[in-house]
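With one protein chain removed, the remaining protein chains of the complex are shown where they sit.
Residue numbering begins at 1 within each chain, and the chains themselves are lettered A and B in the order written.
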Amino acid sequence: MASVSLINIEKRYGAQVVIPKLNVEIADGSFVVLVGPSGCGKTTTLNMIAGLEPITAGQLLIGARDVTDLPPKNRDIAMVFQSYALFPHMNVFDNIAFGMKIRRLSRSEIDTRVRNVASRLRIDAFLDRRPKALSGGQRQRVALARAMVRRPGVFLMDEPLSNLDAKLRIEARSFLTKMHHEVRTTTVYVTHDQSEAMTMGDTIVVMKDGLIQQAAAPLEVYNEPANMFVAGFIGSPAMNFLELSKADTKLVDREHELEFPVSDRLRAVLDKYRKAKVVLGLRPDALRPAPRNAEPAGAPRFSVDVAQHLGHETLLDASRGPHRLVARVSGTDDSKIGETRAFLLDLDNMHLFDPDSGANLASGGTGPNAR
Amino acid sequence: MMSRIDDERYSFLAFARNHVFVTLFGIVAPVLLFACFIGYPIVYTIYLSFFEWNGMAPTKTFVGLANYSYMFGDKYFYISLENNLKWLVVSLAFPVVLGFLIAYAMRVRAVYFPTLLRTAIFFPVTMSLVAVGLMFLLILNPIFGAFDTVLRALGLGFLVSEWFGDYRIAIYTLAFVGGWAFTGLPMIFYFAGIGDVPKETFDAARIEGAGHLRMMLRVALPQLRSVTAVVVMLTLFESLKAFDLIAVMTKGAPFGRTNVLGYLVYLESFWNSRFGYGATVSVAILVLSIAIATLMLGTVFRGAFDV
Partner (left out) sequence: MSSVALLTERRTFKRLRFAAPRLFATLLAFILAAIWLGPLALMVMTSIKPNKEFLNGPFALPIAPTFEPYQKVWEGLNFGVLMQNSVLYATTGSALAVLLALVPAFALSRFEIPGKKYVFALLLTGLILPQQTVLIPLYAVLRSLHLLDTRIGLIIVHGVYGMPAQILILRGFMTTIPREIEKAAQIEGATDFQIFTKIILPLSVPGIVVGYTLNFIAIWKEFVFALVFLNSENILPVTVGMLKLNSDRYITAFNLPAAGLVISQIPIVILFILTYRGISSGNFVGSVKG
């Protein structure tokens, strides 16, 4: 068990700066998910924690020990790879026992620990099989067993579920979470899948271009995104953004006859805001069509372009002038394509962003490219 | 691996400190072996080319560039050089082009029993050239040889020649025998190469109405540039190395007309005991092979070996 601290970590390849300055504090026993689009630096960060890539500058502490320049084997870590990286010429037992054999543990000790972890992960029936004789899910658990058996202070996981098919992935997700609740080993988990991040992490670290956009608990990231990037990245379908003008206590686009009221909380924010333009962020769930016979006057009206019927719900792609949005509505909704409908808003579920910096006006956060 | 390529301090020494085993046995040991068994001999050859030495005497006589000026006036040097070039031309025209055509024919199934034939054509690649030479001495024998018998049976009796006796054709005879034994190699390379070319490109060309000729020249060959580069390089060095067949079949006869540079080195050094001059001809071969290799890699095959 160990905490992990990244202090002013920097990564350069020659003149190219991949990670300018990274500070992350990972508490002992927590499950931290690094999430972001490809090329955001999350895997590089993980590899630096693992010792697979050197740290250009800064300091890395694992359990209060400075490991910045130590090789992987002295860092008290284990890693699960996307491709599982099982040794194809060894059977499951030897795969799991590899690290302990390298460390010259006694034969009986190795045997008990391998069998122990194998039974917990329900792979004890395959111990003498080669990896190629296993299914994807079984291989994934062997990789996990190999990491767990050494009882390291930190687990590092690099997209461990993305080689599984959709159904297995959901199973493995809850399995991993359950395992973490049992063993409580500090885990750093890298993924590009925002739903994995939301469901698995205690803390989500959203990254873009080597910079941390927001590091917080999943629901906080969802409900109070620091900026437009986080707001757009977390949540599916993504948040809708409408660029509007400030008019007194409302947000408007006069040219296209759109008018949005705001809640009291946001009105206070708007009062302090000096620019004329503002971006309104609306989650797809914050919109629903008003009944046709009771359309309130002044409600924003959008014409329905596409209706995606998913059964339990329907996604409406709607537009007006340059504005486009997606609304997640009831599966029984009967909007016709081409029909113009008035939408009711959930006033407590609206976000305001600075159109230039992208920062969330309410949280006082910074924009995605601030350093 | 921990490799600090991003670090200004990163140097060979830094690498060596972190990877002692790899540096010692993976870099230093082979480089030392190279230095002793390949580097030193090359340097020594160049050194020796400025001396006169019979190979036995304890002293060598420094003669400056005398060996070189002798070489440029040596009739046999020019004959040998010309023969190497003839050999190269024949090798590029016969085994390489034919190997490609055969590989293509097998891929498009324009031939029956492709597996059997591929084995048969590749088999001579595994034969020693001494055996190949001996075999064709028997087959091309002017009196009892099978080849002349076949020609006469086909009504081509007028083509029958003194395959080794006629100084105008002897070198071509040798080059063709060499080509017979070599064809399997380009064939295998092209066979594998065409197998790697996306089949869809052939299908697309066919739907557009391309014939075999067009598909070979416009679809297959352009996608096989790196294979061609490897094959041509192999052929080039094979032609410059030509030795075995000559040693077995003609020993340079008639009148040194089938000498090649490699055989000239051997004759001058180990039969005429003129090691200095032998070294000089060696240097010529070396310069020639490096020059041609550089020329080809820099022009026709520029970028073909980029991985």
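Rule of thumb we're sticking to: contacts are C-beta pairs under 8 Å (C-beta built on N, C-alpha and C of every residue); 3 or more make two chains touch, one makes a residue touch a chain.
This structure is a prediction, so every number in the text was calculated from the model and none was measured.
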| item | value |
| --- | --- |
| Among A:Arg146, A:Arg169 or A:Lys208, residue touching the chain not depicted | A:Arg146 |
| Touching the absent chain when the full complex is considered, from B:Met71, B:Val90, B:Ala175 or B:Val230 | B:Val230 |
| Subunit B residues that touch the omitted chain in the full complex | 1, 3, 5, 10-12, 15, 19, 21-23, 25-27, 29-31, 33-34, 36-42, 44-45, 48, 55, 102, 105, 107-113, 116-124, 126-131, 134-139, 141, 144-146, 149, 180, 183, 188-189, 191-193, 195, 199, 202-203, 206, 212, 226-227, 230, 233, 237, 240-241, 243-244, 247-248, 261-262, 265-266, 269-270, 275, 278-279, 282-283, 285-286, 289, 293, 307 |
| Subunit A residues touching the omitted chain (full complex) | 50-52, 71-73, 77-79, 81-89, 98-99, 102-103, 130-132, 139, 146, 150 |
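As a convention for this text, only the chains that are shown with their structure count from here on.
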| item | value |
| --- | --- |
| Averaged-CA centre spacing for the pair subunit B and subunit A, given as whole angstrom | 59 |
